[in-house]
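Removed: one protein chain of the complex. Kept in place: all other protein chains.
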Amino acid sequence: MSNKTMTFNPNANKDIFSKINLFVQTHTALMALIIAVVLYVVTIIINPRGLNTVAIGNIILLTIILSIPAAGQTMVLIGGGMDFSVGAVMSSTAVLTTYTMRGENGHFITVLLLSLVIGAAVGLLNGVCCVKIGLPAMIVTMAISNIVTRMQYILTQGILSGKASPLFSASVKSKIFGVIPMIVIYAIIVWPIVFYLLKRSRFGKQLYMVGNNSGAARLNGVRVTKIQIMSYVFSGMLAAFAGMLGAAYMSTARCQIFDDYAYMSLIAVIIGGTTFAGGSGTYEGSIAGSLVMVLLSNLLTTLNPTQPVRNVLNAAILILLLVLYNRGKAVRQ
Amino acid sequence: MRESLRRFRRKPAFTGCILFLVVLVLNIVIQGWSACLSGGVTIGNMLSFFQPTALKSIFMTNLPFILVTVGQALLLLVGQMDVSIGVQIALVNVVCIMVPQEWGTPVWVGWLVAMLAAFGISALCGACCAVLRLPALLASYALTYLVKGINVLIMDVPQGSVPKTYWKPYQSSLYGLIGGKDAPAFLKFLDYIPVAALVLAAVLLIWLFISKRPFGKHIYAVGTSQRNAFAAGISPVKVQMKAFLIKGFFVGVAGICLTLMSASGNPLQCEEYGIKSLSAAIIGGMGWGGWGSLSCGVFGGGFLVLIQNTVYYFFTLLSKIFTGFSVTSYWQNFVSDIIIFGGLLMTIVTAKEQRKTLQQGLKAQFKRGEKNVQ
Partner (left out) sequence: MLEMKGIDKRFGAVVALNKASLTVQDGQIAALAGSNGSGKSTMVKVLAGLVAPNAGEIFIDGEKKIIHSGTDAARENIATAFQDLSLIPTMSVKDNILLGCEICTKSGMVDEKTSRKQVQELLDRFHIDCDPDDYVQTLMPSTQSMLEVAKAVFRKPKILLLDEVTASLHYDEIETLFGIMRELKAEGISMVYVTHRMNEIFEICDTITIMRSSETVISGQVSEFTLDDIIYYMTGSRPKHAKAKESDLSHLDDREVVVNVKDISVYPKVKDISMKAYKGEIVGIGGLEGQGQPEVIRAILGAVKPQSGSIEFMGKPVKFKDPAAGVKAGIGFISGDRNKEAIFDVRTIAENIFAGNSAKESLFAYLSARKVRQFSEDAVKKYNIKIGKLKDPASSLSGGNQQKLVVARWIAMNPNLLLLDDPTKGVDIHSRQEIHEILRECAANGMTIIISASDTEELLNISDRIYVFYEGKVAAELAGETKTAEHLVSAMMGVQESGGKEAAE
């Protein structure tokens, strides 16, 4: 029992900081939402004009786009891995979407199938290299994402080419009642699938088991490698789909356009309560974490500092969030 | 002989060393072949890799990256990492340029301040990762933004210059350093020793000195098991902080080399070194925590550098053999990234080989152990 690491120390319970800490650690999804609300309120106080339908619509849209690669990232992290290629996969399918559609309607199905195949293939490669071959997940997924990125340049020769089809763009950007962007339709399709996988299928149960204690899961009759590889494949496919939506939102896509999403999705998921150690985390948390990331960037835009000051602020807030969430355990118990 | 070979195979740097040597040979052959096609088959052309100018240029331009990889390897040894290491050398570069330019101080004062900046930012990163125990990947990623921000605050656009008296020696060879044409002719062979290579050797010598102290043992203990190191009376936090500070030294030297190489300042350069150095260190044979050595960093960094060089000459060669063949640099990058990925896969093969050697040791022991029992 002595090896067990508990999340809190009853003696120190009296002071407020550790109480907050305990709350954060037990209600991560809710906590992320609270942070999101605080960020938004601060934004509105600083700039009351920010409270308009266009801004709200944009927040919803960006949150949904981020929540999709975050879904894959959540699965991979729960299973005990890490996927750094989501950004590169998103950029690639975004480039592919505009390149193939060339601003014409009628290519959606082709692009969708092609993207999903690419995403699944990259995911499979990631999975096999990390799980089966046993290379460090972070390094391998980065190496693979480099290759994927190079392919974008080879395809487009680095030139901005093509455009998302008007219909597809409209299906993402146009507003219902002038507020809610149409992209919610895609969320209504994707989110339930993710929730189903994680909460209502044996795949989800096994994934949590594998991430929490892979040795026990194996002896329990779970095919550990298969489950972990599948999590990478799902992650690849989700990122691929998110890349398409991103292309529809931006209309045009340059190479590496969404590379930032690798880190953004990772941080969103961590803020949402999923741990690096694996075995715990929820998708609702990741969605809330995505909202935090979008609102944070919204706040920074509202403050309108110069780019360097913005970077410094961004770093400070991220470190603060990490201190709140993700401190490792002390050596001495 | 066989025993020393066996010992070498058990060394962590074995993997990286083999990969490095393979690429080195490939590079020499391809570069030589390419030179022969355009300049005729002579010994000089066949060994064009070793031409003083080529050597100087390859060491000069890539020394910062190799130093940074060595620093990253040190962090990996103690179970940490720093992906902001790339922008940190840009910080050093910016400080090196701006301090003399804005305050009118001598250049060396700028260097000193820049070294202090490198130590400072490394200490900050160490504080986040070792003291606050934040996950190193995310914390150092956040710091990337911080450092980038600071860089631009100090220097908004690329600018500045370094007096020739400073960059000239760095960019020359040992022969050039002692006077070039004025030096005695029999010392001409010194032209094959670039000053940048001497800098690398000096830094590694300093490390060799440090590693022979108890600290050199402690980093392995802390990297493998913080708890066991703690039980033996070693403070993991102190050891990790020290590692971060030594990394700060590597970054400082790398940044100054970068400044001397470019002779100007750029606040937003080298960001990709952060992640590239991680891959390089892993290819060189580093494990996550407690496995590896700094020579892994040198070999891994060298591997990446030579791959790019080789691929460049390979495509030049192709265009010489098949007239009309030409591709963009995108293809070159693609091919080098594939090879880097292949290098990563290769680490598994060599690691397996290593495990086999280790296991042979185990088997021999079991035989001994059984004898004891009977």
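First chain written, first letter: the chains are A and B, and each begins at residue 1.
The definition used in the following text is that contacts are C-beta pairs under 8 Å (C-beta built on N, C-alpha and C of every residue); 3 or more make two chains touch, one makes a residue touch a chain.
Please read these numbers as outputs of a predicted model, since none were measured by experiment.
Remark: the omitted chain is touched by one listed residue; of A:R218, A:R254 or A:R310 this is A:R218.
When the missing chain is restored to the complex, the residue among B:A197, B:I234, B:M261 or B:L317 that touches it is B:I234.
The hidden chain makes contact, of the residues A:R102, A:K132 or A:R202, with A:R202.
In the full complex, chain B touches the hidden chain at residues 10, 212-214, 216-218, 220-221, 224-225, 227-235, 290-291, 358-359, 361-362, 365-366, 368-369, 372-373.
Interface residues of chain A with the unshown chain, by the touch rule above, are 1-8, 10-11, 196-197, 199-203, 205-206, 208-209, 212-213, 215-223, 279-280, 331-333.
Heads up, the rule we're going with is that only the chains that are shown with their structure count from here on.
Chain A and chain B have centres, each the mean of its CA atoms, that are 32 Å apart.
On the chain A side of its complex with chain B, the touching residues are 129, 133-136, 138-140, 142-144, 146-147, 150-151, 153-154, 157-158, 263, 266-267, 270, 276, 307-312, 314-316, 318-319, 322-323, 326-332.
The touching residues of chain B, counted against chain A in their complex, run 128, 132-135, 137-139, 141-146, 148-153, 226-227, 230, 236, 275, 278-279, 282, 288, 328, 330-331, 333-334, 337-338, 340-341, 344-345, 347-348.
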